[in-house]
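Note sheet for the following structure.
For this view, one protein chain was removed and the others were kept in their places.
Our next item is chain A:
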Amino acid sequence: MECVFGLVGNGFAIVAADTSAVHSILVHKNNEDKIMVLDSHKLIAASGEPGDRVQFTEYVQKNVSLYQFRNGIPLTTAAAANFTRGELATALRKVTSFPTLSYELRGVRNPYSVNILMAGYDKEAGASLYYIDYIATLHKVDKGAFGYGSYFSLSTMDRHYRSDMSVEEAIELVDKCILEIRSRLVIAPPNFVIKIVDKDGAREHAWRQSVQDVTTASV
């Protein structure tokens, strides 16, 4: 039921993600931030199994930082996206020992169950958005979405999206998608976080909350 979607505008990219942390029928919390700031000008919006999501996005973020420390220059969004895809691809098939041993001893790993939308801004390439799914599909896209919500957000974006939208127009479109998800998806997530990346960097833009965590007990 996790909803993640995003689009590219005029010199910026926007991603939105729901903020529910769910286990079976229980909602752990309603303000789980699933959009990680990868570096000064990159965002990763991830959906999928919570353990894998945190583990994998932090792994990518640490490697992106390591590259920058080692080499004094940041990775481009394209390079970071391809690196991420490569790690997902390796996790699918790489065997670490002699193949004819039994299944357990082969060291076969399971795929990371994480879907990712990577948004970034580079001076030469401008704003870009990359769709990376859990079996290492990589596409550079203008708009993308994951989860059940994608049926609604992708259709809404297909209807209203134009290239070179302004921030205000893009936010309007994001809100339209959130409205559609809230009204049409059974067990729709109530809250969303919206983050933006442009030449000035990656930052949180807004929250859309219809339910807030109760902090004091009511009698």
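Heads up, the rule we're going with is that a residue touches a chain if its C-beta (ideal position, glycine included) is under 8 Å from a C-beta of that chain, and two chains touch if they have at least 3 such contacts; residues count from 1.
Basically, contacts and distances are computed from a predicted model.
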item	value
Missing subunit (named according to UniProt) among the choices "Histidine-containing phosphotransfer protein", "Very-long-chain (3R)-3-hydroxyacyl-CoA dehydratase", "Dynactin subunit 4" or "Proteasome subunit alpha type"	"Proteasome subunit alpha type"
Touching the absent chain when the full complex is considered, from A:62, A:139, A:162 or A:199	A:62
Options A:1, A:27, A:78 or A:167, residue touching the unrepresented chain	A:78
On chain A, residues whose C-beta touches the chain left out of the figure	59, 62-63, 66, 71, 73, 75-76, 78-79, 82-83, 86-87, 90, 94, 124
